[in-house]
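Below are the structure tokens for one structure; questions will follow.
For this view, one protein chain was removed and the others were kept in their places.
By written order: A and B. Residues from 1 in each chain.
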Amino acid sequence: MRELLWLIVALPFAGSVVLAVAGRKLPRLVCACVGVGSIAVAAVITILIGVDFLNNNSTGISYDQMLWQWMDVYGLSVDVAFNLDAVSLTFIFVITFVGALIHLYSAEFMWKEEGFARFFAFMNLFVGFMLILVLADNFLLLYLGWEGVGLCSFLLIGFWYKDPANGSAARKAFVVTRVGDTALVIGLFILFMTYHTLNIRYILASAPGTWAVGSGIAMATAFLLLAGALGKSAQLPLQTWLPDAMAAPSPVSALIHAATMVTAGVYLIARTHVLFDLAPVAQSTVAIIGATTLLVAGLSALNQHDIKRVLAYSTISQIGYMFLALGVGAWSAAIFHFMIHAFFKALLFLGAGSVIWVMHDEHNMFRMGGLWKKLPVTFWTFLIGAASLTALPLVTAGFYSKDKILWLSYVSDRGSTGLWLAGLAGAFITALYTFRMVFVTFFGNAKADPTQRPGLLMTLPLVVLGILSFAGGFIELPGNMAHLTLFSDFIEKTLPITTIREFGNNTELLFEFIAAGMAIAGVMVAYRLYFNKSFPSAEPERNALQKFLYKGWDFDLLYDKVIVTPIVFLSRVDKNDFINRFYNGLASLTQVMHVALSTTQNGKLRWYAMVLAIGAIITLTILLYP
Amino acid sequence: MSLPMEQGILLAAILFCIGLIGLLTRRNVLFMLMSAEVMLNAAGLVFVVDGSVWGQADGQVMFIFILTMAAAEVCVGLALIIQLFKKFKSVDTDRASAMRG
Partner (left out) sequence: MNILFYIAAFAAVISTVKVIIGKNAVHALLYLIVSLLSVSVIFFILGAPFVAALEVIIYAGAIMVLFVFVIMMLNLSGDGVKKESELLMPTMWIGPSLVSMILLAEMVYMLTHQAVVPMGIKEVPPGAVGELMFSKYLLVVELAAFLLTAGIIGAYHLGEKEMRIHNRYLMDEKQDL
């Protein structure tokens, strides 16, 4: 069964190629079947391989499948080979399963758009590249997947290319993540220089023996890899692209900017955990960046009026949680939160997409209202997703994953109280903005009526994801409730177990109560402020602080002043340097000569006759001259 | 009669240059055509003078062909002048200078 691993990757690529080549001529139904079917079959194969892997693999040995040798030049020998272990199995399950549901949803969502086949071609291409990223067994193949998902993100953000704002958003996403990609490549250079190979497992096995803990080169490599992860995962300081990437269609936001691509950074850091163990400063930087980002993004989400931008900042914030977990060494907690976050965030984005779809592209939640009776399925699934995001206690999957992170951020030997408090404050803010969004969108008086209802293809994925957001957490219960640690046992076959400090008997229960209390408090405050209130204006009034938070802490302005303006100035200066002037001078000399010579063609007959006569004289003179 | 050949050709040269002055100076297209006829006539004179130096008929044959050509040229030229007049309502050649630059 496991030999079919390559098929999981090949099917999306095949679907993409078919749609790219023949998509225009095929009818819509066939395009949808090819696009959705390729991912659906890949999901089925993934589940089968997963079951097989779990049953026969109690010792946790990973499975390698080598396809062909990619290149062998000057000592760099790279194969196209896939490596399946617990972490990559989790990732490919999420990618294909959630991906299949999102593709099914987008078959109906995008049915009336032009470029239907192009959309599915890009989506399939994206899934193919993401699968390569997580299954790669060497860094170069991983980087191929990394670049490929960046490309597909660019193509999909700018999908509606006729509006230039979408193109600018796509370009911004590409350029900002490029900064991270460059750092990643330099990190790969250092790794190759030291180890003369890019095979991941070889490097991770031999790193502790080659580099000392806290050595400069280990820290440099870890920081460079971290910078790469920051770009892709939209953390501080490279987070500015994600809110603008909401110009993409909602299924794209669900797949790329919630569930999968932005978690590539999490995957990278989890994969190279050995290098981060060797550079403790880098690891604590990961945690600090995670904690700061979740607060910054959470406060920004509190002031948005566009429903998708709330969710975008929420994604940045939740990935901050994952980075926090990675930074304190809670590897399996981070992967668990990734999986649960993929479920509920995709659900929230798809739900927001359905609301936008029925309200005819209205993104502003202050123009919606009173939808809970009119769109029941969307409302209830959205509510489950929001509850999971808020981590309401006991009934949602989000509670189990986020609580685990909060607990381990305090109790791990690399954690601290400060990190825990940041996470706690973030939980309160998350609850507040999430339920603000729910109440403003679905309750209150209706500003406009929905004109169409979502059909089966859109509601089925919502229901499935709703069930997963509710029940997905039950495989990993905290220590003091029941000893059910299926997920972390599974992950800990590949990633190390978190080392924790000593703690008191009731500390864990106390912490759980505090976390639950924070979440419920946030919901209550949101209820007081936003439930059944009328919102006359399309945008809430914002004072100066709120405006600052609304603009995402003005990072765009900062980058514009500090980076963009000097570069533009320098390029303008360089545009007129002496080399350019020389060539421009040649061109203008030609023009001047043209103007001068064209005065000899004045169209007058006598002039031409005169020129003939003068020519005759000159010829005779030449002949006669001795 | 021992007329030197050079004097005949000199006469032809003078007539040719006078015709050239006329061609270059006048703006009226009919006058330009007349000056061109003068130049053609002068060229024909040269041929006949040369032919008679050796007493052969070749010069005269050449003159006949020049004459033929002048006749055809005048035919077509005058037809063109009529069209020019129809278009520009004047016989000034400087009016028809649109092909410039």
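For the reader, a short list of remarks on this structure follows.
By definition in this document, a residue touches a chain if its C-beta (ideal position, glycine included) is under 8 Å from a C-beta of that chain, and two chains touch if they have at least 3 such contacts.
Predicted model, so just to flag it, every value in this text is computed and none were measured.
For chain A, the residues in touch with the chain missing from this view are 610, 613-614, 616-617, 620-621, 624.
Taking the complete complex into account, residues 1-11, 13-15, 17-28, 30-31, 33-35, 37-38, 41, 44-45, 48-49, 51-61, 63-65, 67-76, 78-83, 85-87, 90-92 of chain B touch the chain not shown.
In the analysis below, only the chains that are shown with their structure count from here on.
If you check the complex, the residues on chain A that touch chain B are 598, 601-606, 609-610, 613. Residues of chain B that touch chain A in their complex: 20, 23-27, 29, 32, 93-94, 96-101.
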